[in-house]
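Sharing a structure with you now.
A single protein chain has been removed from this complex, and every other one stays in its place.
Which chain is which? They are A, B, C, D and E, in the order written, and residues in each are numbered from 1.
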Amino acid sequence: MRPSGRKLDEMRAVSIETGFTKHAEGSALIKMGDTHVLCTATIEDRVPPFIKGSGLGWVTAEYGMLPRATNTRMRREAASGKQGGRTVEIQRLIGRSLRAGVDRSALGERQITIDCDVLQADGGTRCASITGGWVALKLAVNKLLKAGDIISDPLVDPVAAVSCGIYAGQPLLDLDYPEDSEAGVDGNFILTGTSRLIEVQMSAEGQTFSRDQMNQLMDLAEKGVSELVAAQKAATA
Amino acid sequence: MRPSGRKLDEMRAVSIETGFTKHAEGSALIKMGDTHVLCTATIEDRVPPFIKGSGLGWVTAEYGMLPRATNTRMRREAASGKQGGRTVEIQRLIGRSLRAGVDRSALGERQITIDCDVLQADGGTRCASITGGWVALKLAVNKLLKAGDIISDPLVDPVAAVSCGIYAGQPLLDLDYPEDSEAGVDGNFILTGTSRLIEVQMSAEGQTFSRDQMNQLMDLAEKGVSELVAAQKAATA
Amino acid sequence: MRPSGRKLDEMRAVSIETGFTKHAEGSALIKMGDTHVLCTATIEDRVPPFIKGSGLGWVTAEYGMLPRATNTRMRREAASGKQGGRTVEIQRLIGRSLRAGVDRSALGERQITIDCDVLQADGGTRCASITGGWVALKLAVNKLLKAGDIISDPLVDPVAAVSCGIYAGQPLLDLDYPEDSEAGVDGNFILTGTSRLIEVQMSAEGQTFSRDQMNQLMDLAEKGVSELVAAQKAATA
Amino acid sequence: MRPSGRKLDEMRAVSIETGFTKHAEGSALIKMGDTHVLCTATIEDRVPPFIKGSGLGWVTAEYGMLPRATNTRMRREAASGKQGGRTVEIQRLIGRSLRAGVDRSALGERQITIDCDVLQADGGTRCASITGGWVALKLAVNKLLKAGDIISDPLVDPVAAVSCGIYAGQPLLDLDYPEDSEAGVDGNFILTGTSRLIEVQMSAEGQTFSRDQMNQLMDLAEKGVSELVAAQKAATA
Amino acid sequence: MRPSGRKLDEMRAVSIETGFTKHAEGSALIKMGDTHVLCTATIEDRVPPFIKGSGLGWVTAEYGMLPRATNTRMRREAASGKQGGRTVEIQRLIGRSLRAGVDRSALGERQITIDCDVLQADGGTRCASITGGWVALKLAVNKLLKAGDIISDPLVDPVAAVSCGIYAGQPLLDLDYPEDSEAGVDGNFILTGTSRLIEVQMSAEGQTFSRDQMNQLMDLAEKGVSELVAAQKAATA
Partner (left out) sequence: MRPSGRKLDEMRAVSIETGFTKHAEGSALIKMGDTHVLCTATIEDRVPPFIKGSGLGWVTAEYGMLPRATNTRMRREAASGKQGGRTVEIQRLIGRSLRAGVDRSALGERQITIDCDVLQADGGTRCASITGGWVALKLAVNKLLKAGDIISDPLVDPVAAVSCGIYAGQPLLDLDYPEDSEAGVDGNFILTGTSRLIEVQMSAEGQTFSRDQMNQLMDLAEKGVSELVAAQKAATA
């Protein structure tokens, strides 16, 4: 039995509320159980220097956690004067993952920034950020399409992410915080709506795992992502 | 007529949703029209060095704005490596204001940190932070009272805040962003439930005002704060 | 009786020595009793980006305190790697206050930076900075007028500032440090030579005050500022 | 054909020179073709706060690149005032990977810091750092064993790493820089001497990959790591 | 002829005003012509960690320049977020130089910090800081002696400094700014009252000099320092 009482291959309840804030070109509050992330998309008519003049667009992401999103208050990163290593890793992952689903040439020379801010954390915030971030991105792109600013949809295949891990020797889908903090191996799996792989990160802390276990986690991830993609579609229908 | 269509002495719709996040000892999402601020209270059994051993408690605050809380995306302060001058001013004001309503000796040697994070901004975020912050503080203190950690209630008089300003020569209550950005004089008024003054800040940019105008703004503020205190009471009843 | 032995509405001795340093376009050493602030004005033929091309000028300020201006040595802000919240608040106040007395269109597209460096502190350094900063500004503007760089005087109404507070239940004018550190309520009042209000900041720490008390402080402030404006005029005559 | 002219599953020439510097408790200069990394191990009789008193040891890593290790000079991180996101990611990975091969209880309450400084870069610097870092760690641990400071060897299974990627549709082992910069998918594989997995990171930039391709890369990685482990053993024999 | 009209071996007018500020344990405003530096001494009953428990005292220094001490306004170091390389070099030199004249064992385990803040600059500010800093140090030490906190005078030999340089092929004593900025070689000479050498720094920018020239500068420096030591003695008599 998992601490959460869920079956080994059972996801948490997923909800995606679009339009949670009014200023952004796209916004969504994604809830994966008790993990709540507010994702907003901002369109800007500029791109980073390294692609200026290339005709290609850019999608990037920033990630933050409210100080009391967690059980114990964490120091505010703005107050400590820098983003921690974990934050930097996560926001690079979000950006890279979302870009894999985008035809940057169809997007044209503009940048979309996805801000993912964790209002409440209970494990899997980076995966929720990717899944919810895709929804915000989708809403923003729809606005561009509707306005005629772009002609063909640059979002070629939806992107979603889920964590899996090995807990008490068992492979689990969609770890919550109590599970994650006890798992010896955990991984983040970013896939597309057609089950293509974008990013796979499996990591053991102070132990190791086998290729068989790796394949079990991959199987779970494929199941989980297909459910998430369905939820994304429902939210943006 | 105000841009908002409200009467000169009419507040925006106020709503205060308690328990918006689950980890904090107290939490409230306050909405003043389109200004939405998430306030959380964290209790810690330590105090700043300068009051260690004094038997007194401390209440402090931090303030932040999500990058896309505003119409144009602002740079994330954690990414830019420091809190801006405006942020520092605001969080000092929130902490100072809340302390004025607290009997720090009844609180005992513990610290309560109020985090105010603006999810959506439309003017008056510092005032909303104070008003909502008081609610989060109240909920956290109630937890201490219920647990028997403190005996007498340290919250002696509720604290709430409202902005007023002079717009097109007229004194207005509770400025929203379009009003605030055009007002020649604006002020923040922090008062208690018994209309005692805690902090008054009136400021003209590139112009001046008279004592009569100052008194008109004070009158509006008294009206506004009394309505806010009623909303606080309803939310924590 | 006040700790200083002064009457309730009695200012400290004021002296303003112009030309204290030779490089600046304007410089003044202002002494309010034992509070000594060196104010310099620097004219530059550039303006901040947000007003470029507007034809308007800009007046801004920076504030600092020598490490041993105070009774106990404070850490040098340059060594600690940033300006503290108090410094940031003060220099924003100085700039905003001085701008209220300036016709920025008559100044033309140039920036005047007022540096206020506290050589010795005994309370009221921000007010002394504003009052002395106005003198440095005046001297710099006179240089521009004399050189024919501007035609009409952009300084429309002198700006000066004084602190008042409630000490042992009594309203006091021009607090020195021992009075200020014991005052339950203190305020900074920035007014013009014609008694128009520019900025009013009244603040209670851990207590509250009434509108009557607020009005008593305002009365004292009007008296104090009129004496300061006379001293400014004498210094720049 | 690969740009390097190597066969698809052919590693670059590997050399590991131990004792390259004299002060460190262990040091090794590892060369993977033109990628040269100096790895040193420092033993300290202290552990991070979160394991103080636990009886467990700690292994951590830092990573740096000399400014002109690369074809174009990069800004020195010490001069720019912070470690970039890439550096932070890499040094966290090195530390986590090495710890997977360590029995921290046998190590006892001490910390070993592995510094990995890239003298010359040609792709695969993080993998070379892990492989060479293990050698420096081994040498330092041998010193502890010889001195009788620890009794049983805490290094339970050697750790090595190699990168693989998909280039022009072909799976390649041990990418050099020209191959890496053109590869659509690349991965870092950290395994033990007994082919157990520690960390798997596969990442596509702007595209996707299949589970079959993932398995091909895993096969290559197992081959590469077994060769690296042999080289580690030869160097520390 | 020098730009200043002085003879080759002629110092600028020197004045040292003690007690310029009231809070510091020692303070002096030194004027070397138009170079004006405020030096204060702060005594603290603590020493840096590396000499704790040694029974020895410490003398250290910090250096700063007001933004408009110079002809063109310089950015405030507190605002730019760090002390520049020049500032760091200078304050290390001041501390090291002053310590050479101090019997740290007679001083006992306490630290004296000398703050040197340049109010107006016209060349030679680091030398003026050392010469004036010694006076502030002397005044502070006298206070300790008078209070009986120390028994024997730890100031064994006065320390003073002067700059010399080669200008238009001629060796000059005590360069002012116009001379310094045109000198091909310039040096700072820190000596004691008995003409012993503490620190000699000679430096050519884009050219070289001979040992003969070096000796000529040394001769000038000995003359200059003996005059400065006389001024120090007069000021503290």
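Assume contacts are C-beta pairs under 8 Å (C-beta built on N, C-alpha and C of every residue); 3 or more make two chains touch, one makes a residue touch a chain.
These numbers were taken from a predicted model, which means no experiment stands behind them.
All shown chains touched by the missing chain in the whole complex, by label: D, E.
Annotation: of E:106, E:204 or E:230, E:204 touches the absent chain (contact as defined above). Remark: the residues of chain D touching the chain excluded from display are 20-24, 27, 34, 36, 38, 40, 42, 44, 62, 64, 66-71, 73, 76-79, 81-83, 87, 113, 115, 117, 119-121. Although one chain is not drawn, its touching partners on chain E can still be listed: residues 82, 85, 88-89, 92, 96, 99-100, 102, 104, 157, 187, 192, 196-211, 214, 218.
Throughout what follows, only the chains that are shown with their structure count from here on.
Although chain A and chain D carry the same sequence, what matters here is overlap: shared residue numbers make up over half of all numbers found at their interface. Taking each chain's centre as the average of its CA atoms, chain A and chain E sit 59 Å apart. Inter-chain spacing, taken between the CA centroids of chain A and chain D, is 28 Å. Per the contact rule defined earlier, chains pair up in contact as A-B, A-D, B-C, C-E.
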